[in-house]
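For this view, one protein chain was removed and the others were kept in their places.
Right after this comes chain A.
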Amino acid sequence: MKLELRGITKRFGALVANDHIDLTVEPGEIHCLLGENGAGKSTLMNVLYGLYQADEGEILLDDEVQHFAGPGDAMTAGIGMVHQHFMLIPVFTVAENVMLGHEQTRAGGRLDLESARTRVREIADRFGFHVDPDAVVEDLPVGVQQRVEIIKALSRDAKVLVFDEPTAVLTPQETDELMGIMRQLKEGGAAIVFITHKLREVRAVADRITVVRRGAIVGEAEPTATDAQLASLMVGRPVELVVHKDAPRLAEGGLSVRNLQVTDARGAVLVDDVSFEVPSGEILVVAGVQGNGQTELAEALAGLQDRVTGSIRLDGTELVGRTVRQVLDAGVGYVPEDRNEDGLVGSFTVAENLVLDRTNGRPFVRAGALQLRARDAFAREKVEEYDIRTQGIGSPVGRLSGGNQQKVVVARELSRDLRLLVAAQPTRGVDVGSIEFIHKRVVETRDAGVPVIVVATELDEAVALADRILVMYRGRVVGIVPSDTPRDVLGLMMAGVAPTEGEAA
């Protein structure tokens, strides 16, 4: 089925989220919609899916004008959407989720689960998914949950499939598998819209690329375009994709981790006998496929894990067994992996978030009273210094874009007197322009003589930032290698295969 959008315009008050957007997607084609966070990609897709009504313009399927009052209409017309955030009911089984909204019933209103199971198996077999129709969704890994979403769309005979930032939640391997699935679907004749801001993925699967910026289409590109070309189209100016840094100047002191072990409440070992050193002035990247203990390692360093044994010494001071407050006071800066959950209080203002971890004394608290003038002056300074795009320091931080939110977290953490920086996926869900900025800041911190640990799941980021790379697999250290280690070696290490040549620990 051919999808055509003509002159779609969507306004929210004064904001034009989509400005006369034209887009054509042929059957058997993967069409990439590339743009930064907030460029209007998702709005456009919500218009297509009937969640928003366009102010102007029309949607055509096989040259027929469509009117979608809601997602139900869009689904009936053959449009399927795989959302970034899964629309699944965690406690239902796969078959139940797939049939949800289209339940077939037998006499007396009994659910016909059997036919749903058959449908799931049929589609799963066709595409080689390994999905058990009776598995409960919440027990499935993220990648498989996404396949359930795909099956759900396909079970309603979707001919146009929209993938909205589908790789944001996936590991590199799952991403590769998803790419394979998308190619298969394309060969089956589906028209696919793939929304993303990751350049590598675009070039891997796209047949055509449309770049969106500030609600308008700013150009088309061939899949052969370079990353730099795509990035500058997206951002609207030339972007440095390479992090410029000099050789590390190592100094005395730093972080020393010995035999660190972290277990969860059930006794499962998440970080297993990990030892390493980070001298002052070095960036150590902790790499690995997500879920191999990196998150827990970073949390342990920040004092956030409760069941920790072993030793974490920072300039000779033991940090294991300290409260979070004591760890912060020891000079540890921590950029959490999930800024919405752990880094920011969404309803608090930018200024409040910038001093969130400064509740224990001067200069922002005196005799138990907040020092608003000092706080606001500090906030204005940081907003300026970090180029945080906000209407003012009194705006709720939840209204900022992802990149600007992350800058708030980074600004807060880097503005303390640091003796260690732990940054867990500091650029996750952040637009290209902000990535460049945050990387620069991390390198500057290193150059100021602070040991830096960066947790990275994307190899690009790992290689770009690292002086050395520590690879984790199932909670253990596979090896610590120089940053110029070939990608395939790193890839093997991430799968648990130790490097043959000597480690540089």
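To be clear about the criterion, a contact is a pair of C-beta atoms (placed from the backbone, for glycine too) under 8 Å apart; a residue touches a chain by one contact, two chains touch by 3 or more; residues count from 1.
Here is the rule we use: contacts and distances are computed from a predicted model.
Participant: Could you tell me which of "Acetyl-CoA C-acetyltransferase", "Simple sugar transport system permease protein", "Carbohydrate ABC transporter membrane protein 1 (CUT1 family)" or "Cytochrome c-type biogenesis protein CcsB" is the UniProt name of the chain missing from the displayed complex?
Facilitator: When "Acetyl-CoA C-acetyltransferase", "Simple sugar transport system permease protein", "Carbohydrate ABC transporter membrane protein 1 (CUT1 family)" or "Cytochrome c-type biogenesis protein CcsB" are compared with UniProt, the left-out chain turns out to be "Simple sugar transport system permease protein".
Participant: Per the definition of touch given earlier, which of A:Asn340, A:Ser415 or A:Ser483 contacts the omitted chain?
Facilitator: Checking each option in A:Asn340, A:Ser415 or A:Ser483, the one touching the absent chain turns out to be A:Asn340.
Participant: Given that one chain is not shown, which residue among A:Ala204, A:Leu250 or A:Leu356 touches it?
Facilitator: Once the missing chain is taken into account, the touching residue is A:Leu356.
Participant: From the list A:Met1, A:Leu370 or A:Leu459, pick the residue that touches the absent chain.
Facilitator: The missing chain is touched by A:Leu370.
Participant: Residue-wise, where is chain A in contact with the chain that is not depicted?
Facilitator: So the residues of chain A touching the unseen chain are 84-86, 90, 138-139, 141-142, 145, 168-169, 264-266, 268, 270, 290-291, 295-296, 302, 304, 306, 323-325, 327-329, 334, 336, 338-348, 352, 356-357, 359-360, 365, 368-370, 372, 396, 398-399.
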